[in-house]
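Note that this complex is displayed minus one protein chain, with the remaining chains in position.
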Amino acid sequence: MRPEQQQKQQKPGIDVAVLVSIGRHPTTGRARRAEQDARGLELALAMEAELPGSRIDVLHAGSQDVDSEAALRSYLGMATGVGMGLESMTLLEQPEGSDAILPLVEHLAATSPQLVITGARAERGEGSGLLPYALAEHLGWPLVNSLASIETVENGVITLLQALPRGQRRRLKVRLPAIISVDEAAPAARQSAFGPARRATFLVAPTTSEADSELAQWHLSPARKRPKRLKIIKAASARDRFKAAASKAEGKGGQVLTDVTPEQGAEAIYKLLKEEGVLR
Amino acid sequence: MSEIIRRDPRREWIARNRLHPDHASVLAALGVNSEGGGAASEWLGPNGVVRKNPRAIGFIGPNGVKRIDRSGLQQGRQAAATTTAARDSRRRVTIDQPAFLVAVVPDLTGGRLSSHDKDLLGLARRVADADAEQPGAVVAILFGEHKGEGDGEHKEEALGDAGIDRVVHLDDELYAGFAPEARLAVLSAVEREMTPRFWLLPDSPLGGADLGRRLALRLGERAATGVWQVEVDNEASLGWRCTTRGAAGSLDIQRPLPRVALALAECAEPMDETRHAAKCQTLAAPIPITLSRIEDLGQVAVDPAGVALAEAEFILSGGNGVKQWDAFHHAAKVLGATEGASRVAVDDGFMARDRQVGATGTWVTARVYMAVGISGAIQHLQGIQRCDKVVAINLDPGCDMIKRADLAVIGDSTQILAALVAMVEQQRGGQRDAA
Partner (left out) sequence: MDGKCSAQGWVYSALAEVCRRSSPAAKDEVSTMLETLLPILIFTALALAVIGAVRRIRLWRQGRPSRVNLLQGLMALPRRYLVDLHHVVGRDKMISNTHVATAGGFVAAAVLMILVHGLGIANPLLGGLLLLASTSMFVGSLFVARRRLNPPARLSKGPWMRLPKSLMAFSIGVFLITLPTVGLLPDGLVEGSGSWLLALVLAGVVVWGLGEMFFGMTWGGPMKHAFAGALHLAFHRRAERFGGGRSTGLKALNLEDEAAPLGVEKPTDFTWNQLLGFDACVQCGRCEAVCPAFAAGQPLNPKKLIQDMVVGFAGGSDAGYAGSPYPGKPVGEHQGAPHAPILAPVVMKEGKALVDAETLWSCTTCRACVEECPMMIEHVDAIVDMRRHLTLERGKTPNKGAEVLDNLIATDNPGGFDPGSRLNWAADLNLPLMADLKQVDVLLWLGDGAFDMRNQRTLRALVKVLRAAEVDFAVLGAEERDSGDVARRLGDEATFQSLAKRNIATLAKYRFQQIVTCDPHSFHVLGNEYGDFLQEGQGGSDFNASYEVRHHSTFIAELYDAGRLTFAPWKGGSVTYHDPCYLGRYNGEYEAPRRVLKALGIQVAEMERSGLRSRCCGGGGGAPITDIPGERRIPDMRMNDVKESGAELVAVGCPQCTAMLEGVVDASAEVRDIAELVADALVERPAGDVSGVSRRTTAVTTAEEVTL
């Protein structure tokens, strides 16, 4: 019964590799599952309904220590009530400060999944968001960024919705194998449960790793607050410059319209909406 | 113009007679005609002498006191004239023999240079003009239609004004929509033909971030992303050093500026003192046609009501003061706004829980947040901290939402919304008729 079922299900399912990294909480800096990577895993998990029998390989390249282990386990804590081989994750172990691209390319080339899902940017280190592109370039696979949802997977072609700014969507058809990167537009990740996370195991795969020598030469420091851009007045005369500098800042305390007809009120609002360009 | 001063006794008479119905228009006509540049407060008298009306001079100041501005800049017409003059006074720059090229690929969202694009061009100019002896040229690669800015003759000048020396414009179906592979082929061709010293792209979700990273990998460069500061550094290989944001904005990385850089908005000041040639160029070699594995099926219509609150740019939010919810929903639909609600409206079952705005609901970042009948509990105000403009419609002029609002209208929300809806529908109708 069971093997048969599995065989039946194996047909439509595809192999998905989800790349995960160790995140960093924006206010406390604690290790956690990275927001975007978790959304990527969520997308993969949601495919279970669409494509039963899909297998997910969760991949992480990096070192393993107490802090990072808890963060990595929290990805597997999302695997509640789904099979998809989420009892374990593949750990491409490499020392701190190594370049993750090489081992990932090697591993993906060897296991050749049909779909690779990754977060757009890491929350630690350089966080340049170049990794998905590097993988795509090395593997020669097409890449789609800012994925919102996966619609269908048929005959090696995946139809998906790409997120555009302000909630807009674009439909794309991509030939597999492909790489998909996920940012904040993808559906939020499900809750990570303690039980499955605790039971999860790590399959450690040895890798060739190369120290990221370039990064080591750069100067890293906590982000400074960017200076707010000043309103620079380039006026023809000194008098104009003086006037601009001395004029009262705008917007302090809003405009309040009392005792106006609904039409007048509506007109004022309409003007503001037009100015802000939110009326299409 | 003839030297002879011709007089029109009737008009002079009207100009003197303040009770005459045509008095104002004649004064205005005289004002325009007079070469002296005054408004209606000055005119040519009957003997060819310039007459002044001291009462017509000046303006009422903010404290209700009449002020006279001797420079005469108060008159709207004259002020406009000065700016035009300033515009015209901008230095024209043509760089015929550039020492090097700085390639810029602006987003050109909606056919126009965005402010992010202009900042980036400002940065490109800084890099290009660093050595006044040997200036570089900024070459912009534009994809898609360019609509320009303003109207009339200014339309075409927008590119030059932003600091572009040369333009490679590709307005082909092939590059429309999501076509990273085709666009990348063009950039590769530019690289082969022109070999710019720097490639600058906006690190924006509108396309630059994606294309720039693809280009960097294609060129085998380790791009600097999230660049927000660029300084001269003679020790760096290319003579510049940059500061970039890393690790989800929590880290500043200082590194030599590589060939490919993706810069954030406000990375430099946009240009406004010079006008550049913006000369059109075409690529000599044909661009190889790549077989795309990504097919763009076009944009999908998104119902604004379905947009996640945190993402929405225009939110119409209803609270306890909304009495007619049908009218409210209708208004949201007509205005194209995403619906939000206060906790009370959700608790009372008028809105779904995922529509709740506030500390206990969703923190929103809308450009315009319109609060209808929401008094502004502290938790609610916390949730709208990051909104640009807040419009409040409320019956109670003393409530906290009014204090927060940039524009507040005191009155019956149903009527005001209805008037607003009517106004928008009328405008839309008018546009459609015209089109």
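We just call them A and B in the order they show up, numbering each chain from 1.
FYI, a residue touches a chain if its C-beta (ideal position, glycine included) is under 8 Å from a C-beta of that chain, and two chains touch if they have at least 3 such contacts.
Given the structure is predicted, the values throughout are model-derived calculations rather than measurements.
Chemist: Would you mind spotting which of A:S63, A:T80, A:S149 or A:Q264 touches the chain that isn't drawn?
Modeler: The one listed residue touching the chain not shown is A:T80.
Chemist: Taking the entire complex into account, which one of A:A193, A:A223 or A:V260 touches the absent chain?
Modeler: Answering carefully, the residue with contact to the hidden chain is A:A193.
Chemist: Using the touch definition from the top, which of B:N320, B:T365 or B:Q415 touches the missing chain?
Modeler: Residue touching the chain left out of view: B:N320.
Chemist: Which listed residue (B:H169, B:R183, B:R245 or B:R343) would be found touching the missing chain in the intact complex?
Modeler: That would be B:R343, which touches the missing chain.
Chemist: Give me the subunit A residues in contact with the hidden chain, please.
Modeler: 25, 27-28, 30, 32, 77-78, 80-81, 190-196, 198-199
Chemist: List every residue of subunit B that touches the chain not included in the displayed model.
Modeler: Given the touch definition above, subunit B has residues 320, 343-344, 347, 349, 353, 359-360, 377-378 touching the missing chain.
The working rule: only the chains that are shown with their structure count from here on.
Chemist: Any idea how many Å lie between the Cα centroids of subunit A and subunit B?
Modeler: 28
Chemist: Subunit A touches which residues of subunit B in the complex?
Modeler: 71, 73, 82, 85-86, 177-178, 180-181, 205-206, 209-210, 213-214, 216-218, 222-226, 228, 244-255, 266, 269, 272-273, 292-300, 302, 304, 307-308, 311-314, 335-338, 367-368, 370, 388-391, 393, 397, 402, 404-412, 415-420, 422-424, 427
Chemist: Could you pull out which subunit A residues touch subunit B in their complex?
Modeler: Against subunit B, the touching part of subunit A is residues 24, 26, 29, 121-130, 133-134, 136-137, 142-146, 159, 161-162, 164-175, 178, 183, 185, 214, 217-224, 226, 229, 232, 234, 236-237, 239-240, 251, 254-260, 262-263, 265-270, 272-273, 276, 278-280.
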